[in-house]
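I'd like to ask you about the structure that follows.
Every protein chain of the complex appears in place save one, which is left out.
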Amino acid sequence: MRRFNDARARAHPSYWAFVVHRVSGLLLGLFLPLHFWALARALHGEASLDGFLHAVDRPLFKVAEWGLVVLLALHAAGGVRLLLIEFGSWSGLRKDLIAAAAGFGVIAGLAFALALIY
Amino acid sequence: MTPAAREARLWYWQRASAMVLALCVLVHLATIIYAVHGGLTAGEILARTRGSFLFGAFYIVFIAACAVHVPIGLAAILEEWFRMPRRGARIVAGLYVAVAIGFGVAALEAVVFS
Partner (left out) sequence: MPAKLTVKVWRGREDGAFRTYEVPREESQTVLDVVTYIQRCLDPSLAYRYACRVGMCGSCAMTVNGKARWTCRTHVAKVARGDTLEIAPLSNLPVIKDLATDMTDFFDKWTRARGRFAGAGTRRDDFARVEPASAERREADAGIECIGCGVCYASCDVVTWRPDFLGPAALNRAWTLVNDVRDVERRERLAAVAGDAGCHACHTQGSCTERCPKALEPTRAIAGLKRLVAKAAGRGEL
């Protein structure tokens, strides 16, 4: 038999960055067909796409949209950190880049929220 | 091609598509944040995108990069978190993305080329 790690071994920023990156990628990947499908409704005319936009003009959906924007920003910024680690020859786990990625997510979330509200 | 060379190529293409996507996502985020400002209607979207060579080219690149990037990541998740064997994971991921990209082409047609 062998024992495996639990959450205590995973309690460090680089691991959290991995989880955020993987979960955000998964959710975005699952969202993508839905996104394309909604836009494709315009094939049936402008009214069809407008119908969809009207149907999702509700607070719950707006929060979900905001969530997706934040996930996209986090996944992209976290991905840039990975690209820098893999292609640059910088050392360390680049915790500064983790903070920068989180910051980028916050900024994108704020900007989108403001754009939604105003 | 040896298995090692094949894996190396997959790794490389996922990173290459990631670099393209990093740029596309930056543009896309900025565009969305700007467009959503003051509400969003289909008319507003389509007025900007229909017949636009720039939007068309941008979305084609964006969708193509997604088509490369998404299945490689999904397959890894299927193998590691859902314990699928490697071949099955890759086939499922590939099929899923084929369907998604099918929708993507329809979206492209609807929003730019019709």
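Per-chain residue numbering starts at 1, and chain names A and B are given in the order in which the chains are listed.
FYI, contacts are C-beta pairs under 8 Å (C-beta built on N, C-alpha and C of every residue); 3 or more make two chains touch, one makes a residue touch a chain.
The structure displayed is predicted, hence computed values, not measured ones.
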Chain B residues that touch the omitted chain in the full complex: 2-5, 7-12, 76, 79-81, 86
Positions on chain A contacted by the hidden chain, ascending: 1-10, 12, 14-15, 17-18, 22, 82, 85-87, 89, 91-93
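Following the convention adopted for this analysis, only the chains that are shown with their structure count from here on.
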Inter-chain centre distance, chain A versus chain B - centres from mean C-alpha coordinates, in Å: 14
For the chain A and chain B complex, residues of the former touching the latter: 22, 25-26, 29, 32-33, 35-43, 46-50, 52-53, 69, 72-73, 76, 79-80, 82-83, 86-87, 108, 111-112, 115-116, 118
Residues of chain B defined as touching chain A within the complex: 15, 18-19, 21-22, 25-26, 28-29, 32-34, 36-38, 40-43, 45-46, 66, 70, 73-74, 77, 99-100, 103-104, 106-107, 109-111, 114
